[in-house]
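Following: one structure in structure tokens, then a few remarks.
Every protein chain of the complex appears in place save one, which is left out.
This part shows chain A:
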Amino acid sequence: MHDSFVDTILPQLAAGSAHTGALGFVFDGLHDGDPRIRVPWRADLVGDPDTGVLAGGLVTTLLDHIGGLAVWTAMAEFQPIATLDLRVDYMRAAHPRVDLLAQAKCFRLTPTIAFVRAWAFEEDPSDPVAAAQSAYVLNRARPVREEAAPGREANA
């Protein structure tokens, strides 16, 4: 994989939008080829004031976003994609006042759809706080084969 993609483009895709920037997302490198994002704990991202645990909605946002990053990692380039659906299992309470990490794997990439699994955890990916299964639609430019038929357009 090109270093500029990993060193420049993935960090930008991980944290460069207004929303991911406001949430404090940070690209945390590739781990066995899978992208990782870190969310530093912050008081205003808490979901239960009695426990200090980060909000479920934040975890969902994180898992949605890291899944997209896994798709771009699998494509080794940026293409417009959109989340089709996402299921999150909240498997245990997160540790209070601790940074959250997320990692995702794109385990199947078709010309139109990417299938992803993702995990959120504090330290150990095998002890996840939450796990997600998601699908993304790839809005990439149509293959040359379809575009190189100007006659069809003209005759239509």
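The rule is simple: a residue touches a chain if its C-beta (ideal position, glycine included) is under 8 Å from a C-beta of that chain, and two chains touch if they have at least 3 such contacts; residues count from 1.
Methods note: contacts and distances are computed from a predicted model.
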* For the chain that is missing from this picture, which UniProt protein name fits: "ABC transporter permease", "Oligopeptide transport system ATP-binding protein", "Metapyrocatechase" or "Acyl-CoA thioesterase-like N-terminal HotDog domain-containing protein"? -> "Acyl-CoA thioesterase-like N-terminal HotDog domain-containing protein"
* Hey, which chain A residues sit against the chain that's not shown? -> 17-22, 43-50, 54-58, 60-62, 64-65, 82-90
